[in-house]
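What you see is the complex with one protein chain gone and the rest in place.
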Amino acid sequence: MPGLFRVVRESLRIEQAMEAVAGPDRGAIATFHGTVRDHHDGRRVLRLEYHAYPAMAEDVLSQIGREVQDRFGTGHVAILHRIGVLAIGETSVLVAVAATHRAAALAACAYAIERLKAIAPIWKKEHYADGSAWMEGSAADPAP
Amino acid sequence: MPGLFRVVRESLRIEQAMEAVAGPDRGAIATFHGTVRDHHDGRRVLRLEYHAYPAMAEDVLSQIGREVQDRFGTGHVAILHRIGVLAIGETSVLVAVAATHRAAALAACAYAIERLKAIAPIWKKEHYADGSAWMEGSAADPAP
Amino acid sequence: MRVSVLLFARYREAAGAPILEIEVADPATLRAVWDAVRQQVPALRGEARPLLACNRAYARPETVVQPGDEVAVFPPVSGG
Partner (left out) sequence: MRVSVLLFARYREAAGAPILEIEVADPATLRAVWDAVRQQVPALRGEARPLLACNRAYARPETVVQPGDEVAVFPPVSGG
């Protein structure tokens, strides 16, 4: 299956995700970039730290790619997540989906980022001027 | 108002659109890229030619930016359309929307490309091995 | 009243020119302008869905054209 599913420490580059999904038989590419915001719930954020269970996270991202194939009919999916300490404005996650038509590309891209947030074993820690806090999601337990 | 709305002859670069919309208070950027496909309705396409009413097209793209602001609450929108002759795989249109949260960015991006296709005074001509044909959309007359 | 009409895409190819200079009775509506264009370009006589614009904005056929207005007619759009 085509596709690129990685958890990495280096800066994420949109070109890498685009190249992994583009092709002459596809007319549409939708992408999503999560970037580090300088605030959360009214509190000033200085930087973020992402931690992962990398081997399982890459398996889960690949699984999301298979779900996209089943639901939207395209296997041209790239999902990249960065870990480590990120500064404000840096990209923490990148999703790119290419498809023949735009509706599938746009819907699949939105689906993939929702699924990533619900099931990828990755955690975010927010750092403030006076401390830090782990974020924990509220999604249902992904166990089958 | 922030935003970038252009009809250009040069290659479209995703970096230009991203830079125009990104910022430290926004955690999400959604993009859409329309690229030239090598087929349409079962027919092999050799290249595409885009023609526009450039001054009006840029006004219409700016109007779409204002619609996005009204509906999705973000003015961080870039819409770039290329004109001239494009080879297979080249990008004909680029939309980027940044917002505080992902739902708004994703929905606004999908909205902007739909509106562009419905109302921007731009036309596509497909070139085949044995001729060419203007494409014409089926959207309702945009007159108020 | 003399009006310069911008043509685009297939209409431009049909007319063989990007701009047509037409004469219409004053005051003229966009509908009258379009009728004069079709008179001058036989290939456009069968057009069912022309889009009309005045000063770079879509406009209805009833719109009255003022001297100096930028008037354009073109087929349904297909960008993206």
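In this document, chain identifiers A, B and C correspond to the written order of the chains, with residue numbering beginning at 1 in each.
The rule is short, and it goes like this: contacts are C-beta pairs under 8 Å (C-beta built on N, C-alpha and C of every residue); 3 or more make two chains touch, one makes a residue touch a chain.
Since this is a predicted model, take the numbers as computed values, not measurements.
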Touched by the hidden chain, restricted to displayed chains: A
Residue among A:26, A:76 or A:124 touching the omitted chain: A:124
Missing-chain contacts mapped onto chain A: 34, 50-53, 55-57, 59, 81, 92-93, 113, 116-125, 134-139, 141-144
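By definition in this document, only the chains that are shown with their structure count from here on.
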Chain A and chain B: spacing of chain centres that average the CA atoms, whole Å: 24
Where chain C touches two or more other chains, by residue: 80
Chain B, residues touching no fewer than two other chains: 34, 113
